[in-house]
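Please see the structure below; I have some questions.
For this view, one protein chain was removed and the others were kept in their places.
In order of appearance the chains are A, B and C, and numbering begins at 1 in each one.
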């Protein structure tokens, strides 16, 4: 029986923060745990087998939290799991009532807007790359060798798909900003 | 002395709804009036010279208003000026307190979100055109004559600029959604 | 809309929604609601036409108010039992805020 499980692109499979939290909660309920989130966890994340636990997870994007950020959450009983890009992760074991870190609709919406903002930074970078490669192909087709052109076409298609994907992610989070 | 004044692309010069309203108000204060808005007023709008008036204008996007829409506004003393695409225009003469059609921050934000939605429809159409022309240039460069290619490059550049412009307009309205 | 859904959507309630629901304990059209709220709040709140129009649309769509009849293109509304239930819960919440704020005034 395997005791590790690796999941690729988890942040692209569960793009809405509340869905990502619920997915982690289901994994923990089946005994699959992550104890640390890292910069690139959105791409690759590894779960270790353990006891099934009833955990509430929180996904909280904070680009530059104040120095009392960690202490505030910890005092409320949350355990810090690290950050994945700008998103900080927290968990708390519970029995009956599922604990909430965002207790009113304003702060849930604000959390989701911070998530959209984080995605929009990557979106803009890819959009600029799209325009850059398209510009090269359209305005300087003859100063490129055939191999160069093929590579640039592949890059253009790849970045276009990523840009559209990230655009769709932002719209989806926006549509679900209340949860 | 001229008694007509034509303004091109007015909706692109004053992209935030509150700014468009204030601009109409300044024009009216100088004696320049519009009595009807039409489908394409965002492109061309003609003011007629008249008495200077102190008017409050309202810009209200409503794709398919209920049948009591006009009656409700009229009962509050607003005069209907017609619609420019999905945006309905209203005005009211006043002396002291400037009348408001949106009296709480929720409905101001909702009005601005409806505006962003209206812009996003054009944005998506232009984005699809961009991708379509870029696809033709990238994947079928050899099946196009040189003249065709030149025309498509011009179209691509034109639609790209429009797309980026509309994207910027949406971000700007979003940033100012509270007013 | 069920009471549970309406609670999630309307509580806590904006003061605009609160005063509109409160006014519709009697049959009123949009303009009459504005006048009534202005009177109740001593002119602190003067509802705008756009705010009234969109609030009535939302409340009617969710079944908190209903149209009684129409008089020259103007709709006359009244609160429904669901609306009354939500309004009562909001009033309880306001009473709690008021109790907590005692000593401030």
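Note that in this section a residue touches a chain if its C-beta (ideal position, glycine included) is under 8 Å from a C-beta of that chain, and two chains touch if they have at least 3 such contacts.
Fair warning: this is a prediction, and the values are worked out from it, not measured in the lab.
Asks: Which chains here would be touched by the one that got left out?
Replies: A, C
Asks: Which one touches the absent chain: A:18, A:70 or A:153?
Replies: A:70
Asks: Since one chain has been left out of the picture, which residues of subunit A touch it in the full complex?
Replies: Those residues of subunit A that touch the unshown chain are 58, 60, 66-73, 75-76, 78, 90, 99-104, 106-107, 110-111.
Asks: Quickly run down the residues of subunit C that touch the omitted chain.
Replies: Answer for subunit C: residues 12, 14-15, 18-19, 22, 40-41, 44, 87-88, 90-98, 100-101, 104-105 touch the chain left out.
The rule is simple: only the chains that are shown with their structure count from here on.
Asks: As a quick test, compute the distance in whole Å between the mean CA positions of subunit B and subunit C.
Replies: 32
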